[in-house]
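Of the protein chains in this complex, all but one are displayed in their positions.
For clarity, chains are labelled A and B in written order, and residue numbers in each chain start from 1.
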Amino acid sequence: MSKLAATPHTRTGVDVETRYEIERFLYLEAELLDDQRFDEWLELFDDDVHYWLPTRMTRTVRERDLEVAGRDGAAFFDDDKAFLAGRVRRLASGRSWSEEPPSRTRRLITNIRPVRLDSGEFEVRVNFHVLRSRAERHHDTFFGERTDLLRRVPQEPGFHIARRRIVLDTTTLLAPSISIFL
Amino acid sequence: MFDVTELVQPDQGLINPSIYTDPEVYQGELERVFARSWLFLAHDTQLAKPGSFVQTYMAEDPVLVVRQRDGSVKAFLNQCRHRGMRICRADEGVARAFTCTYHGWGYNLAGELVNVPMQDRAYHDEIDKSKWGPTQVPRLHNHKGFIFGTWDESAPAFEDYLGDMIWYFDALADRYDEGLTLVPGATKWVIDCNWKFAAEQFASDMYHVPSSHASALVALIEDPAVLAEFQEQSAAAPGRQYAGNGHGSGFGLRPDLVPTQAGPDFDAWVVANREQIYRRIGEHRALAVNGHNTVFPNFSWLTINNTMRVWHPRGPGQIEVWSWTYLPKDADERAKQAVRTSTIRTFSAAGVFETDDGENWTEIQQVLRGHQARKTTFNARMGLGHERHGTDGMPGRVTDDMYTEMAARGMYRRWADLMSGLSWPEITERDKSRQQREQEAHLA
Partner (left out) sequence: MSEYTRKPWIRVGRIDEIPEDQALRLDTTPPVSVFRSDGEFFCVDDTCTHEDFSLADGWVEDGAVECPLHLAKFCLRTGAALATPACRPLATHEVRVDGADVYVRIERGGDDRVDGHCPGAIGSNAGRRDAEGAGHGMA
């Protein structure tokens, strides 16, 4: 269900050092978002990135496999690198009223589960809890799972995100918008 | 109880904002507005085969909309008549029957009670199952694939309820030979605001776009010079607004169907099918009617942005937005993907336009917690006295600019008529004499 790679891959565990590097990378990414350093954040993504948050619905047990929308279905995000860049431009415009004044975010990235694919890439599933605090007392929380496809790159911080699939634990989003990144 | 004449004065464009907060007004709306109006239920393509169902809402009432074995559609309250439990708890799917899981009462696809467990022992075979099915939505109407329903036997026929709005609706509903289909699944989110902010904005408000959505085009257009030119052009473009029967439609007049927001892959399909579109709805209408729309009370769409939605009320201070992306059914896959992604990126809960709307509406609702704020009259007077009829051969009341609040005033007029408890024949009669007066004034 969480497979991102186009072709079936053999999945193997990663050694402690690799796990550490991946964790360090994901924490850095979270920090860049919480610190609103969006230009630097954008550089963590490969040019062919697919950044995707499909919708989810309640289904009977018989149709449970249809619970999360497929590639042709409704989604909250379905971005390429160019559109992510557009969102970042917008956030920096000073006129993006759902983020101006900006929200305060705090994200907890946990249960990090990396595996190595035989392509040499890494598939990493994590759980997340993101708080978006806004204006005087508005706050939204987002719970879910992310599955990233990471590629090693020679430059710091060592990886690029090539795919990201985000699945929220809600069906109806209990927030007025997702004007932040997850 | 509330006095409607104190709440809104549609002809003067004056609004007492307690209509957005008062729980009593809200209960009145459920009874007098939503239970008496035609509400959007589902699109044909959501109900692909016998047993296909969606659970939607008519205001706060959960309703199952179900494709029957003979191809027809039925809709009934998602409520067991025994103790009121929901009889289907999935959002959509394919069913063979529905069962209340509380005590096991079973219903067929038509919503008829077909099984009561232990009927002999517990009910002594004395229950008349034909009398205890869930409440049926008594009137359904399928307009070119869009299925509407109303609880009110006395409501006008759907075509009369829409009136001239049908012409504007058909710029979408009747646009393509093969009709429309939806991207599978709805996007649903919650905004802490009154439903009328959303419905009114989609009926009547082009005015907010340059300010509220100032940043959206920054996301869409990278080159600042191109952006500036585009903004200047769209601000200068002439526009129109239609209002009637509480509905509204507003749009800027365009020189061509392309470029669309969806980009070159969809543009290519549109160009290849341009003649088809012109043949069906006329070149004039195809180029003009491309903007924001609301069918009273809570069904809205943006014609060329390929998004439609229902604003389900959830108390005076909350809505659930249910939005869908629509596509020409026979478009090629590349064109479909282009539409799908562009609509997700612009008009959905994370869309670069849509996020800013929710921000406005929640802030208004927050401010209206204040006693003084609720006593402060709102101004809906834009374009008052500049209403026109039959501009450019478009049916109904049509202004010669898109920057007006004529449709907002029309929406609150319909709202006030319904909230006053007037019967549908009385409302129809009033509308007729109002129109006559306006036309006489217009001719004089």
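Here is the rule we go by: contacts are C-beta pairs under 8 Å (C-beta built on N, C-alpha and C of every residue); 3 or more make two chains touch, one makes a residue touch a chain.
In this text the structure is predicted, and so the values were computed from the model without any measurement.
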item: Displayed chains contacting the withheld chain; value: B
item: Of B:R96, B:K131 or B:H371, the one touching the omitted chain in the full complex; value: B:R96
item: Of B:Q27, B:S72 or B:N115, the one touching the omitted chain in the full complex; value: B:N115
item: Residue, one of B:P23, B:G84 or B:G104, that touches the chain absent here; value: B:G104
item: Residues from chain B at the interface with the omitted partner, ascending; value: 95-97, 99, 104, 106, 108, 114-115, 117-121
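Methods note: only the chains that are shown with their structure count from here on.
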item: Sites on chain B touched by chain A in the complex; value: 89-95, 183-192, 212, 214-216, 218-220, 222, 320, 324-325, 336-337, 340-341, 344-345, 348-350, 352, 354-356, 358-363
item: Touching residues (chain side chain A, partner chain B) in the complex; value: 53, 55, 57-60, 62-63, 66, 69-70, 72-79, 83, 85-87, 89-90, 93, 95-100, 135, 138, 171-179
